[in-house]
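Dropping a structure here in structure tokens format, bear with me for questions.
And now, chain A:
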Amino acid sequence: MEPTLLGRIGYAFVSLFVITNYGLLLIGSMARISAKVQGRVGQPVWQPYIDIIKSSAKRNAIGHGVMFYLGPVFRLAGGIGTYMFIPAVFGSVVFRNFSDSGDLLLVMYFIFFGQLGMALGAGEGGHPYSAIGVSRGLAQMTAFEVPFALSVIAVAVQYGTLDINAIVAAQQGGFARWTLATNPLAVVAAIIAFLGMSGHNPFSVVIAPQEIPIGPPTEYQSNLLGMLQTNRAIFNGAKLVLYMNLFFGGATNIVAMVIKTFLIYFVNVFVGQAFPRFRTDQSIRFFLGVPTLIGIASVIIAVI
Partner candidate 1 sequence: MNALEVLAKINPVAASGAVLVLVGLWGVMAKPNLFKIAVAFSVMETGVNLVILSVGYIRGRTAPILDSAADAASASARMTDPVPQALVLTAIVIGLAVTALMLSYAVRLKAGGGGSSIESYGEEKW
Partner candidate 2 sequence: MVNPLYLFAASLAAAFLLPLVDKLGRRVSLALVYATIAAWGAVALSYLWALLYAGVGARAFGTAGFVAPLAIMLRVGPEEAAGLLAISGVGLLAAGAMRRPLAEAPIGGAMTLITALMGMSGIVLTRDLFNLFVFLEIASISTYGLIAFDDRRGALRAGFKYMIAGGIASALYLIGVIYVYRFSGHLNLDMAAAAPGLFGGAGTIAVFFLLAALLVELKPFPANGWAIDAYQTADPGVSAILSGASATALLLALWKVMPLLGEAHLAAVAGSGLATFAAGNLAGARQGRARRMLGYSSVAQVGLVAAVAALDRLLGLGGLRFTYLVAGGLLLNHLLAKTGLFLLSSAIGDDEAARGGAAGKRGEGALSPFGAVVAGVLAAALVGLPPFPGFWAKWTLIQALAGRESWWLIALILGASLVEAFYVLRWLIAIVKGEAGALAKGERGTIEPGAPIPARIRLGAGALAPALAAAALVVSGVMLGWNLSVSDPLLWAPFAAAAILFAIDRAPGWLKSLLSIAAAAAFGWLAYDRLDGLRQLFAIMLLGGGAMYSFAAMYKGGARRGLHPLLSAATLALGSVLVAETPLGFFFAWETMTLASFLLVLRGRESRAAALSYIVFGLGGAFLLMVGLVAIPGAWSSGSTGSAGAGWPVFLILAGLLVKLGALGAHVWLPGAYAESDDEASGFLSSSLSKAGVFVMVVALAAFGRVLPFQATSMRILGWIGLATALFGALYAIYQEDIKKTLAWSSMGQIGYVILALAIYDQAGWTTALYLALNHFLYKSMLFLAIAGVIQRVGTRNMYEMGGLIKKMPFSFLSVLMAIIALSGVPPLSGFGGKWLLYSSLLEKGWYIEAAVAFFASAVAFLYLFRLIHTIFLGQPKPSQAMVREAPLALTIPQGLLMVVLFAVSAFPRLMLDPIMRVVGEAFDPVLRFEGSALVSPLGYWDGTLSMIVTIAVFALCFLWMIANLHNPQTVKQFNIVYAAERPFRPETTHYAWNFYAPYEKALGFLTRHRGERFWAAVGTGVDAVGGAIRRVYTGNGQTYALHVVLYVVALYLLMGAL
Partner candidate 3 sequence: MATDIAILAAGILMIAAGVGAVLAKSLLVSIILSGGVSLVASAVFLLMGAPDVAMAEAAIGSGLTMVVFLYALARSKQADAEDSDERVESPASETGGAV
Partner candidate 4 sequence: MMRKVLVTLAILGFALALLPLAYRAGVQDRPGALAAGYLDDAPRELGAANVVTAIVVSYRGFDTLGEVAVLFAATAGVGAMLTKKRLGPDAASGRGTPATEVLRTATGLLTGLLVMFGVYIFTHGHLTPGGGFQGGVVIATAILLNLMSRPESRLSHGLMTGIESLSGAAYVALGLLGAIFALGFLDPRILPIGRVGSLLSAGSVPLIYSVIGLKVGAELSGILEALKGDRE
């Protein structure tokens, strides 16, 4: 039964609430696991909650102007919006979100919305490092989009549709029907792209300017930082859900979703840790090399 508009908005909030909390916990637990692996105690799992609450409560020290304030708004809206356009749980009315706004292409492009706004906001902050970071990030982005696009094309070709629901539907019926099984090359290409997309090692040079402790995070403080932190949770979750839908058979219930996304994230992070950091030009060449070939191969497989 088709819910009313008000009902849909209500469901959307529920869905958003779930993903936010899940995302925060995911970050917290991943940091904890990382620490354990490295032999440290690490932060509590709920540390992200504390961070956000603390940030939001703080006084705003300085502001650089309208675009500066709008940057986090764009960012968070981008994260939420991306999630809103993805059906999180197959067949669930609650987690269907607003995926009828558009298909896979809409999601892929809406990812840019937040990034663009964030970059602009940081730009108005006036700090040169933010510009350097954006420059690197965008440069790298053009490169990892290629294998990602190829794997998405492979999926679309394979299932004959760009509709995420339909893609998930086509993968129902056991592991053998997952894209992971039917077109593993596409998954490989997409996973490599994901590392770049998330700025994990070895593609983390993008956020290097922020590591020097005076980058945009210092410009952005208090509630603005809180929004960014919130977004990190939601956006990360949205991307994981998208990957799950495309390559790992989607999820028919919330538990499956949690397990699957957790595993995806886990693999990603720890695969990445094994490599040293690339310079920007190196990572661009890398993405346009082997992963792109893998992507092309995956398309060929899909066509065949």
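Quick note on the criterion: a contact is a pair of C-beta atoms (placed from the backbone, for glycine too) under 8 Å apart; a residue touches a chain by one contact, two chains touch by 3 or more; residues count from 1.
The set was built so that all candidates are chains of the complex that A comes from, given by their letters.
What you are looking at is a predicted structure, and each value in this text was computed from that prediction instead of being measured.
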Given options 1, 2, 3 or 4, the chain of this complex that touches chain A: 2
Candidate 2-touching residues of chain A, taken from the complex the two chains share: 56, 58-67, 69-70, 72-74, 76-77, 80-81, 84-85, 98, 100-106, 109-110, 112-113, 116, 119-120, 123-128, 131-132, 134-136, 138-139, 141-143, 145-146, 149-150, 153, 156-157, 160-163, 214, 218-219, 222-224, 226-227, 279-282, 284-285, 288, 295-296, 299, 303
